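Of the protein chains in this complex, all but one are displayed in their positions.
The block that comes next holds subunit A.
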């Protein structure tokens, strides 16, 4: 797993990298500019020197003649003590005089005849800047062409380039500094609401589930709304839990108080028959209380979102058969007609067998307690479905949702705990099955349908 990066760092990196690339580009540009400026300044020296030499070129003794002015060479050397080279060539490219046979102007003759050309050359391992002036004699009759070539090393230019660059460098560094400071402040202020949100969450009472109330920028407001929705759901869940706990304790207290009262009453009497009756009644009450406790336990287990049992493929027919077999004796004793309708082929669905058996058991038990005389357990393929139908009093359509709540007794009378349908509902949710309550055939009784989400193969 990648280490969780910091937003701050990520922002800084993505803003600073382009900034640094830009800075590097500016540096290169500044260097090139400085070099160009230095070259322009120093090329004036080459221009002046070639001019000073060209002015001294004459025609004498039937050939080109140069009375070399030492100052023309002196001006090519600045404080940086450059090496200086010069040469005079005639129009045919013949060497006349000079201290170095410098290369000439590679271009052709210009219209005007006078040209000045600068370039960088490598001459015997020395980096030279060369200036070449091509011109002609301004004599009465002679218009002899010639070329003055001078060159010097780059030390003076480098010194000027560096000093220009230093000036620019200070400017660029100041700009970069300002940019970085502004960037840091901007990123910090952009991330400040996040810090506020974190503080607001941290400062909350851990027991409160009230919505967060603080003004945030749009991006974070969405996060706040999502958080508030989650809190609202948690509030509802907790309200349900609190009511459940209240109901459960109430339900347990009533039979326990009954037991206690009955025992007290029996103790005041001496008649063993009375004791026997009381013990019998207490046994029935405690059995039903124990059953209530078991149901509460299984409901709690079903409602625990972290304990999701693994679903396996199983045959609903087998499950129905087991449930009917378990309930058979009780129903038979009460004279209830418990029947089963299953297709010949197995009806496969993903589920947990003991949970489905319990759901069916609860439904059968429910029907029995509310006075049904006939109970039918049914399985249907496509989609896989479990049904329990009875001919009891049924539930009015407007109360069918309410009865799924724990401890709600939709049907008056009867001795149920009020948990049976809630447990069935929990099991249905675990199996992602749909629980529907309908009236039975002929509009009487109750039909509870558990429809599974199809064969996933």
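Basically, a residue touches a chain if its C-beta (ideal position, glycine included) is under 8 Å from a C-beta of that chain, and two chains touch if they have at least 3 such contacts; residues count from 1.
Methods note: contacts and distances are computed from a predicted model.
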{"item": "Chain not present in the shown complex, as UniProt names it (candidates \"ABC transporter substrate-binding protein\", \"Electron transfer flavoprotein subunit beta\", \"3-oxoadipate CoA-transferase, alpha subunit\" or \"NADH-quinone oxidoreductase subunit M\")", "value": "\"ABC transporter substrate-binding protein\""}
{"item": "Residue among A:54, A:73 or A:278 that touches the chain left out of view", "value": "A:73"}
{"item": "Candidate in contact with the missing chain, chosen from A:106, A:125, A:206 or A:272", "value": "A:125"}
{"item": "Residues from subunit A at the interface with the omitted partner, ascending", "value": "65-71, 73-74, 76-77, 81, 83-86, 96-100, 124-126"}
